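The complex appears here without one of its protein chains, the remainder shown in place.
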Amino acid sequence: MSELSTVPAGLQPPLPRDQLVLRGELEDERIDVDVLFVGGGPAGLAGGIQLARLVKQGKERGEEPGEITIGVLEKAGSLGEHSLSGAVVNPRPFRQLFPELQETDFPFRTPVHREAIYLLSQSRARRIPTPPTMRNEGNYVASICEIVRWLGEKAEEIGVDVFAGFPAGALRVEGSRVVGVRTVASGLDREGNPGSNYMPATDIAARVTALAEGSRGLLAQAYLEWQDIESANPQIYALGVKELWETKQPLDRVIHTMGWPLPRDAFGGSFMYPLEPNLAALGLVVGLDYRDRDLDIHQLLQQLKLHPLFKPYLEDGELVEWGAKTIPEGGFHAFPQRRHGDGVVILGDSAGFVDVPSLKGIHYAMQSGMYAARAIYKALQRDDTSQESLAEYDRLVDESYIARDLYRTRNMRPAFKRGFYSGALKAALMTLTGGRFPGRRIAMDSDAEAPRYATGSSPFMPDGKLTFSKVDAVFKSGNVTRDTIPSHLLVGDTVPAELATFYSHMCPAAVYEEVDGELKVNPPNCVDCKATDVLGPRWTPREGGSGAAYKRM
Amino acid sequence: MAGVLVVLEQRSGTLKSVSHEVLGAARTLADELGVEVHALAIGPAGLKVDGLGEYGADKVLCCRSDELELYQASRYAGLASGLADANGYQIVMLATTALGKDLGPRIAAKLGAPIAGDLTHISGNDGLVVMRPVFAGKATSTLKITSTPCVLSVRPNAFATGCVARDGIVEDVSPGDSGAGAQAVTIAVKEPEKAVLDVAEASIVVSGGRGLKEAEHFQLVEELASALGGAVGASRAVVDAGWRPHSEQVGQTGKTVSPNLYIAIGISGAIQHLAGMRTSKVIVAINRDQDAPIFKVADYGIVGDLFAVVPRLTEEIKKVRGG
Partner (left out) sequence: MKIAVCVKRVPDTETRIKVGADGRSIDEGGVKFVLNPFDEFAVEEALKLKEQSGEGEVVIISMGGDSGQETIRTALAMGADRGVLLKTDAKPVDPLVTARVLASEVEQGGYDLVLFGKQAVDDESHAVGPMVGELLGLASVSAITRLELAGGKGTAEREVEGATEVVEFSLPAVLTAEKGLNEPRYPALRGIMLAKKKPLEVKDVELDEEGMVVVELALPQSRKEGRIVGEGPDAVPILIDALKNEAKVI
């Protein structure tokens, strides 16, 4: 390793808060709803469904507030197209939200009966015992795209208005109160001028705005920063790159791996899950506090596929989809001190409800949406959507299994900040003591503050059969973003060659390239994974329907 | 026995070569079915219909009137369906051209007949079975036609011309009532002003990529395209770099092209580019890197320095075209 290091934080532009938190009168042409969920993922949709059910049941009993309108805004062209997860899903909130349905009615693929964890070296895979936190008996392999589409149908059936293709670009505020959002205009040309099918941004006024934007939610970040809401540790993230393969050789179990091809100072691992006898999901997840400037997660996933553990399944198969997404990994100590305020609540991944040791977030996201629905329902009954009134939401979460589970594993991910082996030892002790070891919070820096050391990248030639270049991968994400829209990425004024190289490896979608020491940006390639927002140029939403179009990720 | 009626196409009194292809397809089918091929030519008074026997027509029905010089949809449809009705043709065939796409369905509707268009394969050996591309060429549908009469429209460039010559006796057909009072009349055909040939429409496309190194070198691509009478295309990389306008971009987020000849110069061949041009009939790749993915879809490739290869190619093309 070279002595020279780069710290990404230094050159990261600040959050453009002036654009994200807007005061002033809402436009006359605004749309009014009672409750708006920003983000049509598991959190927003489960919240919408739960709220609509509470209202319906209340109305049958003759309770206030009677009729209310519930909207869900989604930036993807249609529901699920920006949703990506592993995923092995805990069905708990499904049972609670749909007590009238059978387990077989839920949008899952296969129950987990067999699972195995391996420690990989370059040429070998050693099976190791499955830690209790990672056991998945009773859980299901599923595609989050399918879950989200299914939830969307349920939401519309019960009268929730789902608006896909409309990203929220800014919070509308009055005093300290969130009064709605403003969508993003579409039909702009590269210079930002309206084109022939220009559609201006629209204000949506809501009595309660629920921010369920997913990982690294932009408006959630803006709200927390604007209201000076801190957390014990900064939120940290991992980036997952995932592929969906049609395989000739059926996969009969859930696989997780640790070790190769990651360097010892990086935290992460891979997974392979069977969805159908001949359809498998495969991915690699790496904490974004990795130290190697030239570490490239997409490329590592390509190399992983050539490992003898995976290659036999993939050979003669076909890559059908590719995608990437960040995961909030900070856990309990990265929870914002409050996840509610005047007219606003923050749900799911945007609030950091992900348990890293069990690799799960979907059921926490849904559950948080359902708790928010309960709190909002009561607030509407009282006709009081103030911070005090919505504090009920935080109470419900804090008393629930969301907080309990994440408290138990609060120091596990931080333990790995000094590398894999010491981390694994500490994690084992934590498991044995039920989270009581080491007692104190392990302090963390944000990912962008971790220094990066150049190691030099090894050239990698994809073969187009098992391994693919980033440009080809982006094609497989279904990304058909118009090439002529304005850039949505806020890049620092001067980007030294060092950092351009770092960005080019960090971004899995070839948005950044280093050409002759200069940074070249290809915004349309972006699949909204948000890694750039964590470590580099800031991400802002583009016109609706841009980005990936995942089908079964 | 009157079996197949082929509706021919003309422009300014001269039959189009695509009509010879339809005759070729009709002849093969008619031989399988053991029936005759009759051709229907509709056009101006000076319409030339000699020698159609050589393309397989047993008889040529010729309907000449200056009112019929331009394509008059309802009159053309009335004439063709009237003859099909009167003479009991089992099959009416035409080409899937702008005219055929409009006329075929009208004839089918008048005859109460099924229609299958854009056919790439026809067989009469075991019932009437046809093949046609569907889903933008991503799949091929094989259909069995179960009722007659029927209308078949064949894809240009998919069937060969030429066969054993037939008599091709010409018989005049009355143009019928004049077009006065028709609900729709074609009043003019505008020839395009000398405009830039659109990459999506051109039958030959020459595209350049990052291998050209700088915008000025695109002149090499332009010169080759002009020698071939083709259009200029560009990869996304060079469009993003601002070397070329977006209207020239070939690929998934640009235009999808399927010319007869596609020449890729200095284009490595990312999947998203291939998605926009892989249905081209013949693909030529010129690239320095012999491992470039473009060679996997190319029919012909030259590995080498494009700055040496392309000028030579342009020169040779000029010789071929000039001579």
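The letters A and B name the chains in turn, as written, and every chain counts its residues from 1.
Operating definition for what follows: a contact is a pair of C-beta atoms (placed from the backbone, for glycine too) under 8 Å apart; a residue touches a chain by one contact, two chains touch by 3 or more.
Nothing here was measured: the structure is a model prediction, and the numbers come from that model.
Novice: Check each of B:22, B:49 or B:108 against the chain that is not shown and name the one that touches it.
Specialist: The missing chain is touched by B:108.
Novice: Among the options A:44, A:93 or A:165, which residue touches the chain absent from this view?
Specialist: A:165
Novice: For the chain not shown, which residue from B:45, B:134 or B:215 touches it across the whole complex?
Specialist: B:134
Novice: If the missing chain were put back, which residues of chain B would it touch?
Specialist: With respect to the unshown chain, the touching residues of chain B are 70-71, 73-74, 77, 97-99, 101-102, 104-106, 108-110, 112-118, 129, 132-147, 150, 183-192, 204, 228, 260-261, 278, 281-284, 290, 295-305, 308-309, 312-313, 316-317, 320-321.
Novice: List every residue of chain A that touches the chain not included in the displayed model.
Specialist: That gives, for chain A, the contact residues 29, 31, 78, 161, 163, 165-166, 183, 186-187, 196-197, 199, 202, 204, 320, 478, 480, 544, 549, 551-552.
Please note the rule applied: only the chains that are shown with their structure count from here on.
Novice: Applying the document's contact rule, which stretches of chain B touch chain A when the two form their complex?
Specialist: 236, 239-240, 246, 249, 252-254, 270-272, 275, 291, 293, 296
Novice: Residue numbers of chain A touching chain B in their complex, please.
Specialist: 461, 464, 469, 471-472, 474-476, 480-484, 522, 524
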